[in-house]
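Attaching a single structure in structure tokens format; questions to follow.
One protein chain is absent from this view; the other protein chains keep their places.
And now, chain A:
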Amino acid sequence: MFVLVEMVDTVRIPPWNFHRQLNEAVAEELNKKLANKVVYNVGLCICLYDITKLEDSYIFPGDGASHTKVHFRYVVFHPFLDEILIGKIKYCSQEGVYVTMGFFDDILIPPESLQQPAKFDEAEQVWLWEYETDEGAHDLYMDQGEEIRFRVTDEVFVDTSPTGPATAASDTAAQPGQSTAPPKEDGGEKKEAPYTLILVLLTDPRQQR
């Protein structure tokens, strides 16, 4: 579920923090920059693991702060393919079942990956599994808050860096994840989650361990 990622970055320590230990100031800045943020093609950053190397600090003309190049390791949430995870159902919609793990929310189970045969109940806005036994068909509901187990089949990283104003020219290269809508429409960019997991539902949602 979690991996350790080695990264290198230049950390800026403002002068009012010079009285602190360099290690602590650097750790705080790194956590401020990365914690609870998604790094493209890496995963959701949780917290700093350790600092492996601190290079010399430099002060540049015009800026009173010190700049230090830091090699460090960060704990990142990045489940591998086919990993089994446990989460709670957030809500259901036509697109599938949305699952949350508390610290990570953008998990989707598309309808094809639910136990078949599955049906969407419009009235209650919930997916249900029509389970056939010898006695007859039972409908097992995917209720909100139910704990479920699922396997990761795919992950989607979307680059949500801001782009310039959309131009009318048709030869603009399409930015990943942004729609080039004319500027008159409000919200010309769709808000997409930077990191989404697509999965397959495993056990019966009603069964608790």
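Here, a contact is a pair of C-beta atoms (placed from the backbone, for glycine too) under 8 Å apart; a residue touches a chain by one contact, two chains touch by 3 or more; residues count from 1.
The rule we apply is simple: contacts and distances are computed from a predicted model.
Per UniProt, the protein behind the absent chain is "DNA-directed RNA polymerase III subunit RPC9"; the candidates were "DNA-directed RNA polymerase III subunit RPC9", "Dolichol-phosphate mannosyltransferase subunit 3", "Carbonic anhydrase" or "Hemoglobin subunit beta-1".
Per the touch definition above, the residue from A:N36, A:S93 or A:S161 contacting the chain not shown is A:N36. Taking the complete complex into account, A:D50 is the one of A:D50, A:D121 or A:D159 that touches the chain left out. Those residues of chain A that touch the chain absent from the view are 1-7, 23-24, 27-28, 31-32, 35-37, 46-47, 49-51, 73, 75, 78, 80, 82-84, 86, 101-103, 149, 151, 202-203, 209.
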